[in-house]
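In what follows, a structure is listed as structure tokens, so that the remarks can point back to it.
In this view, the complex is presented without one of its protein chains, the others remaining in place.
Our next item is chain A:
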Amino acid sequence: MNVLTDNFSLYGKGLWGTVQLTLLAGALALAVGVLIAGFRVSPVKALRVFGTAWVTVLRNTPLTLLFFAVLLGLPRFGVVLPFMVFAVLALGAYTSAFICEAVRAGINTVPLGQGEAARSLGMTFTQTLSLVVLPQAARSVIPPIGSTLIALAKNSAIAGSFSVTELLGTYKPLNERGYGIVWTFVWIAVGYLIVTLTLAGVFGLLERKLGVAR
């Protein structure tokens, strides 16, 4: 029990690191994911091909390999950034592929008539997508995006093994200080549950407020 009370600031720092990673990478993933989803339904073939390639490659790359390539490979390449930024880039790029697929599935749930009506009003593709279809799709993609972001929070644990400050990484200093390993992990688990349950709660609330069943 006193693992937590003695090392409150260490746990707090770790938890804060996890929260930061989740929020920053989540924002990046949402932005990139929606953009790539737009590419994948666009009339320009080159953009569609690019979008498909992006999603296929990132969905099928193990996240550990991506971390390995970005955090250990890029510095050799002459790109030197803080590890935190690298971790956000890797997590964000990886998750964006899943967000893209969720958004694309959401776009397909919007009735055809909506897009047709927008076009018959003379709207262009960008207008149709951003003003008519996406706002409606957003309501039906809340649950899948929620579970993708929860998975992102869980995946952020990998960053700890690549010298980024986050929750799982706290086990090492605690172990060195001689605390019981089981209780250390119990509190780490509780920390992750706090993050994931909060996310689940927020998205549940969003769904109740905005969601529609299609």
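Operating definition for what follows: a contact is a pair of C-beta atoms (placed from the backbone, for glycine too) under 8 Å apart; a residue touches a chain by one contact, two chains touch by 3 or more; residues count from 1.
Please note the rule applied: contacts and distances are computed from a predicted model.
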Exercise. Under which of the names "YhdY protein", "Amino acid ABC transporter membrane protein 2, PAAT family", "NADH-ubiquinone oxidoreductase subunit L" or "Aspartyl/glutamyl-tRNA(Asn/Gln) amidotransferase subunit C" is the non-displayed chain listed in UniProt?
Worked result: "Amino acid ABC transporter membrane protein 2, PAAT family"
Exercise. Which of A:T109, A:S147 or A:T198 sits in contact with the chain that's absent?
Worked result: A:S147
Exercise. Among the options A:V103, A:L129 or A:I142, which residue touches the chain absent from this view?
Worked result: A:L129
Exercise. For chain A, which residues touch the unseen chain?
Worked result: 41-47, 50, 56-57, 59-65, 68-69, 72-73, 76-78, 95, 98, 107, 112, 114-116, 119, 124-125, 128-129, 133, 144, 147-148, 150-155, 157-158, 160-161, 168, 171, 175, 181-182, 185, 188-189, 192-193, 196-197
